[in-house]
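As you look at this complex, bear in mind that one protein chain is not there, while each of the others sits in place.
Chain IDs A and B follow the sequence of writing; residue 1 opens each chain.
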Amino acid sequence: MTEKFEPVIVGFTCNWCSYRAADAAGTARMKYAPNVRLIRLMCSGRLDPSFVIKAFATGADGVMISGCHPGDCHYISQNYKALRRYLLLRRTLAGFGIEPGRVKLVWASAAEGLKLTEEINAFVEEVRALGPLNWPKWDGAAEVFESELAPHIATEVPA
Amino acid sequence: MSDEKKTPKEKIGVYVCHCGTNISAVVDVEGVRDWVQKNMAGDGVVIARDYKFMCSSLGQELIEKDIKELGLTRVVVAACSPHLHEKTFRTAAENAGLNPYLTELVSIREQISWVHTDKAVATAKAKSLVAGTVKRVVNNEALEKLKVPINANTLVVGGGIAGIQAALEIANGGFHVYLVEREPSLGGHMAQFDKTFPTLDCSACILTPRMVEAGTHPNITVLTWSEVTNVSGYIGNFSVTIKKKSRCVNEELCTGCGICIEKCPKKVIDDTFEAGLGYRKVIYTPFAQAVPNFPVLDQPNCTYFEKGTCKACEKFCPTNAIDFTQQDQILNVEVGNIILATGYDLFDASRMTNYGYGRLANVYSSLEFERMSNSSGPTNGHIVLRDGKTKPETVGIIHCVGSRDKNFNNHCSAICCMQSLKFAHLVKEHTGATVYEFYIDMRTPAKSYDEFYQRIIDEGTVFVRGKVAEISDIPRIPDEEGKLIIQVEDTLVGKQRRIPVDMVILSNGLEPRADAKQVGKLFGISCSSDGWYIERHPKLDPVTTMTEGILIAGCASGPKDIPASVSQGAAAAARVMDKILQKEVELEPVRATIDEDKCSGCRICNNMCPFSAILYIEDKGVTRVNPALCQGCGTCIAACPAGAISGTGFSDEQILAQIDGILMAV
Partner (left out) sequence: MTAKPKFAMYWAASCGGCEIAVLNTNEKILDVDANFEVVFWPVAMDAKYEDVRAMEDGSILLTLFNGGMRNNENEEMAHLLRRKSKILVAFGSCATEGCIPGLANLSPLSEMVDTAFTTISTDNPDNIRPQTTFEVPEGTLTIPILNPVLKTLAQVVDVDYYMPGCPPESTQIAAVIDLVIQVVQGKAQLPPKGSVIGAGNSTVCDECPRARNVKVISAFRRIQDVAPLDPNLCILEQGVPCNGPATRSGCNSRCPRVGAQCIGCYGPAEGVLDYGARLVTAFASVVDSDEPKEIERILEGIPDPTGQFYRFNLADSMLRAGKSAWQKKG
């Protein structure tokens, strides 16, 4: 393997704080790792665990969730729901063999462009160290399963 | 699992902006355009264009022309942040006859060209983000803003200066106001002050005309000795229940002559208006200029209610206005907007045991001093020690008591520096004493404030920069006998000092009201972690809250001086009248709906909503969302285990499609 593994990370940001933090980082021309592709939600409380699972099932190596600091949520207390869901989701994903380090929840206020870039850079390295996830794309081309029990697959079942 | 080739159901136009060279210097804009045209035709892209400045009128015209000529049903613009130009492109689409919510703007500038340097990587990322937005927009729905009618009445909670200002502005505008105040009179804390900085105006002199104007205004219903007990509804349509507590005085008959107060034989310590410094009778008005001037009977302390005897007030009342059987009255009013101007509480300095407040007789709180200095206060305006007669010869004034202190309140209380300077002046004026001011910083920013500071310096006040460590009455040397010793590090000199004084005045910090959180809940608004009500935007929207129809003004949202409170009261009034004059209010259509057939009534979503938009309908066994209250955060949508809640603007279909697109191979 000569090429460095570049993780693909889906990031969910909330409209009021963390998305504005990303905008602030942009306006200040701060440079950071390009591996995170952001999706804007109105609130981190909108974060449905299905979104995270879908991201992994579709090819992401990591998922970052960001929202307003506890106590500062634009919608008062919805980031706490995001926190609870994130903690239970991580445990559930671990049962599937998806390392807890592949999902990360960070808080960033609209003024914390620098903090967000630092979190992104750190997370990219953490996921890089875990390696690619490469979850199989179940829908699509036929998968050939190599059974460990026989080198060839029988095609006809005898009467 | 059928593999049919579906004809795309939408016609999508994609516009990639150069933004001068802001985007095109890093992202291969034409490359993205070509890639989209080629690879996303299957999703419905019929045209992909690039242009130097999409936000310009020519750029917008490109979109409008394509909508009309190509029959576009969806538009994606890849340019700057939606926070800047989403409205611009949505309006452009609307001008061409396409519902504005069928247009999306994705940032490839703040998110890509301004933050990444590798052009190939940046271009690939741009393709991903555009692909995500194209797949998302297929699932957008045409939405209409929700229109709700507005009731022209307003409720103002809190009869201090901010509340009075708000009420007067709205009333003068021709609309009716209910002004509710929990104390017996309007006036709030400002009525307790002696002089106001920096002009040294007599507080009551500038306040009472306003109080009288509010009390007699034909458009204001003043309800003192009253509290709001219930609020339901939403912007334009609030139903409010107000409890008018029993005064035991019939307001129709009372002339405010004051004989009942004179004849009442029992005195109690006045904890509220006199800040504990003086007494009042059991039947009382808090101060002479009270509005309204009807007294209140303090029932828990009244001899008649306790033992069944006395009744002096009733005996002597010339108009028979005393009514011991008077009950609390419950009023129900309908209003369109509510302004909370509930003010602040003073930090209880007895929590700082090292300052000895409450233990050492001659340590005074700021409000106690205001009452002492006030000529109609318990000492008739004489600055004297607790013995009631001795004039102090040295006085120490301490800033930041309970403020800027991680142990108590982190915040700066904004008014204490000016207040302390004012105290210094008043002490000097009344007693000629030597005054020491103990400060951390001097905060005198507004008009004429710093000039006032300079004046106080010129008056000979001694300034010591240091946070006072302790106030003690234990002398170490004979000169300290009988004095209060202020132990402080004088940071400018670099030495510890022990300064003996006769009197200490504390500048207590301002705190949120003790029941701010409960009151907030009643109205559906929230407090920040330090307890003040949260404004919609700290810079650009200081008087509205996240809940439509509930506004805040004055110290309820944070410490501030009188001019700022007045400004906020007026600002809140303007916002309210703004809404009233529109007759209808438009709400953004990003909100949740519950499919009642799918809803099983599990009630998991019931405590997901801080805006009380989620209601359980007991007799139907399902939950419903009130679209006027719903703020569109989507938390309930994400919580529903049955998938019975859907949301416009950020639906599951939109986001899942966006994830697909964003992870497409580029």
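Just so we're on the same page, contacts are C-beta pairs under 8 Å (C-beta built on N, C-alpha and C of every residue); 3 or more make two chains touch, one makes a residue touch a chain.
Computed from a predicted model, the values in this text were never measured in an experiment.
Engineer: Where the complex has a chain not shown, which of B:T379, B:N606 or B:N626 is the residue touching it?
Structural biologist: Here the residue in touch with the unshown chain is B:N606.
Engineer: With the missing chain put back, one of B:G388, B:G482 or B:P641 would touch it. Which one?
Structural biologist: Within the whole complex, the residue contacting the unshown chain is B:P641.
Engineer: When the complex is taken as a whole, what residues of chain B touch the one chain not shown?
Structural biologist: Given the touch definition above, chain B has residues 1-2, 597-608, 616, 621, 635, 638-644, 652, 656 touching the missing chain.
Engineer: In terms of residues, what is the contact footprint of the unshown chain on chain A?
Structural biologist: Spelled out for chain A, the touching residues are 48-50, 53-54, 56-57, 70, 77, 80-81, 83-85, 87-89, 91-92, 94-98, 135-136, 138, 145-150, 153-154, 156-159.
Methods note: only the chains that are shown with their structure count from here on.
Engineer: Can you check how far apart chain A and chain B are, centre to centre, with Cα atoms defining each centre and the answer in Å?
Structural biologist: So the centre of chain A lies 36 Å away from the centre of chain B.
Engineer: Which positions of chain B touch chain A when the two form their complex?
Structural biologist: Chain B residues touching chain A: 1, 81-83, 107, 109-112, 114-118, 121-122, 125, 128-129, 132, 526, 528-529, 534, 546, 590, 608, 610-611, 631-635, 637-639, 647, 649-650, 652, 655-656, 658-660, 662-663.
Engineer: Could you pull out which chain A residues touch chain B in their complex?
Structural biologist: Where chain A meets chain B, its residues are 8, 10, 19-20, 22-23, 25-27, 29-32, 34, 37-43, 45-51, 54-55, 58-60, 70-72, 74-78, 81, 85, 117, 139.
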